[in-house]
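Below is one structure; the comments refer to it alone.
Missing here: one protein chain of the complex. Every other protein chain is in place.
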């Protein structure tokens, strides 16, 4: 049976397993990914089945992990690197931005770096500092990287397959608060293109654009709005670099209103890029300015405050109301 | 005489000298800032006059520089750190983002980190890779940091004075291609607030918003447009975090059109944030979408291509024409 | 808590003859480590390190370790009861922390990682203050300058550089204080720690790097971080490294004191590797049965830091039954106080999200604060 109901975490695990099986060059690297199976158990069982040479517990040094992954990629391997939590990617930022992102261009295409960096990201899990951040804009701004995030198990499986098969470096953000959300995964499906948005719910009055953990929040908001007679379309963007502006534009040309939702701080966030570009593309279609719902310009707060900090149903609906009021 | 015509580089040097004189806690730290006076001679003569204990040549390790600067600040010092070139700030990115930016909040205000990080940035100097980048958005997105850039010698002097006096960490981006541009500096003036924009040229038909090296480009564009009978207002934003949206809004409410210009890549750049927020604030005033002129989604190219890559007069005017055509 | 009170030293009766080399290898393949008190509670001599404590001082150290362990156990319980979101237990590392913590002077500055509850105790930080971040009400609940004890640092290795910079400042000030930076065996791999070694050596900064090698970095044994003993790392940077029995509070105290003295007297940095063991899980979120065997834990149980000191104290008569009974009562009282404080620890006000982001303010924060307040108020209105 190729269709199974899986949690996002299990779908990622299955996807890694498939990749390890299909291509002897695929490696898993990171802190605690081996015996422990990762702090979220996403790599559970992989070292046992594929050995320490392919599922590698690394020293505690993120720059070292990404830097050696680059070297392994130069040697022909396809490393899939795990960063344990969003807030711990920064020691590797230099290697990612100055080396991983630029080597293909630097070498005029002679060198390819098929490295995937998996980062569990986002909040709402009651964690301590550095464990709940959404740094995607800091990667999407950098040319040479691709940045994606699945919102459901099927995408988690397939987008990771495609990321591993891509010859470009891909930052794969995993919505950790949704790790246990289950949905159907068809491991024999033929997936669509990686960097396209998906209409998660069709609607006519306003478009909600989101990715990763906020897709579910937006779907809930759309359901709530429906009860009040408002028809919201929900776009699951899936990719933050590139962004599928064509799909957003197509949706907005119909709905004439757009609200972008992400956990990351609004200031210089992905919502800004979407708002700017969609306003340019749809200037005569928009009935209201593109509104953004996201984190505040504040460090991610202690967990007892995170419900107030994170965009939830109410804040999304508030923005929807404001947009509809124009 | 307190009014002098100085280059931007000399103004920064004078400002550092003043700070070293006025406050024994001020330190200068960085690679080659001592005997050499920095690769741009910005710290020229300071070690000679203030000694090795206050003007410190550091080991070649940016994370170490910023990390120890944090420690020195905890001890009561006010370090002014030099990063040699824009492209070399990334090894320090973790210390800047996870420690420098967050420690004040983490300590509930008990700990202040008055650290200034000076970064010569931007292109057009014919340099090799990593020496011409504009990474300001990667800092402005991060709460806890302030991000500024002067466009002229007077601002270079005063904004640095204010940054050093501020109890917050400030990233001070120096427009290296303008280092030798001269203008008057009144070292006894009473400066206005640090994070406000300045009308660099008044106009009525469209607002050009820029900062750092692009202010001059915009002023040239405005002069050229004036010959064609178009009246462009040029705003020197001076601060990328916070952004003085009030001033931009006030200008756009008059001119009804806005073009944002920066060297950094447009995608997820500061222009996106400005476009998004100003569109929200001025939705009914704007006659055209906010347009952005900046770098492409590409690594900074080899220097023989930089003239094509960088926003120049022509590209600014092209955007102006497009905005006016709405 | 006056374990450092001056008193005429008394000689223990069970010390081995001076000159007997009393370093012990932790495992057959491991190098020697400084030890002054064996797992069996025997006092032994070391050619380079000696210590002479009064009974009162010994009781002080014992009390510190017992209360720290009790506090730690209570915190673990509170986490299980849902009062804390997480807890990082120091179980097994009491000697490493109390020995080194008690070696510091008031004017020294301490940079902990996230597990230094025993050091915090020595510095006079109220233990309940440590719990705020684990409960999720703040990211650091004490004023670092009040006890010269910095906030916990979670990003592994970062604080080694802060300590080095702070120590550079101490030297600039001409003060004779010292600085101590705590980190783990896993942290030794981080570039920041290496850069701290470089900076501290080049500037001869008065800093002690105190590495608690508790054998594990979450699920990874130390051989994933190094193939030679960690204390040896220092020599390649030009300063001494020493391995001490991290479960021997006397040896840790002596070795750390010596290292701090080196710092004070202008001799620069030292790396102290306290060889110890993480008896519990990495944190309450961790399940060590997935990656390590019970036997290992049992081996280390026999080296318990508290038990061996008690054996010594009882044999040599440093404390009577009354002391131990009183201490038990004090432990219970501490645990109760911790429990009570935590349970009544209020959630922070929502507006705290917008506080302390900047010292000098930021226009956007003001704007967002106002919007948030208005938004919150709109609910209040609705519910009227």
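Observations on the model:
The first chain written gets the first letter, and so on, giving A, B and C; residue counts start at 1 in each chain.
Here is the rule we go by: a contact is a pair of C-beta atoms (placed from the backbone, for glycine too) under 8 Å apart; a residue touches a chain by one contact, two chains touch by 3 or more.
Only a predicted model underlies this, so the values are computations on that prediction, with no experimental measurement involved.
For the options A:94, A:205 or A:263, the residue in contact with the chain missing from this view is A:94.
Listed residues C:198, C:270 or C:331: the one in touch with the omitted chain is C:198.
In the complete complex, the residue from A:112, A:254 or A:285 that touches the missing chain is A:112.
In the complete assembly, the contact with the undisplayed chain comes from C:233, out of C:115, C:233 or C:262.
Summarising the interface, chain A meets the missing chain with residues 53, 58-59, 61, 63-64, 66-77, 91, 94-95, 98-99, 102-112, 143-144, 146, 166-168, 195, 241-246. Residues of chain B that touch the chain left out of view are 31-32, 34-37, 39, 57-61, 63-64, 87-88, 90-91, 126-130, 267, 296-299, 301-305, 308-309, 314-315, 318.
Panel shows chain C; residues 188-192, 194-195, 198, 201-202, 204, 223-228, 232-238, 241 of it touch the chain omitted from the view.
Quick note on the criterion: only the chains that are shown with their structure count from here on.
Of all chains, C has its CA centroid at the greatest distance from the CA centroid of chain B.
Relative to the whole-protein C-alpha centroid, the nearest chain centroid is that of A. Chain C has its Cα centroid 42 Å from the Cα centroid of chain B. Rounded to whole angstrom units, the spacing between the C-alpha centres of chain A and chain B is 31.
Chain C has its Cα centroid 37 Å from the Cα centroid of chain A. Contacts with at least two other chains are made by residues 87, 90-91, 129-130, 267, 296-299 of chain A. Of all residues in chain C, those touching 2 or more other chains are 138-139, 155, 191-192, 357, 362, 364-365, listed in ascending order.
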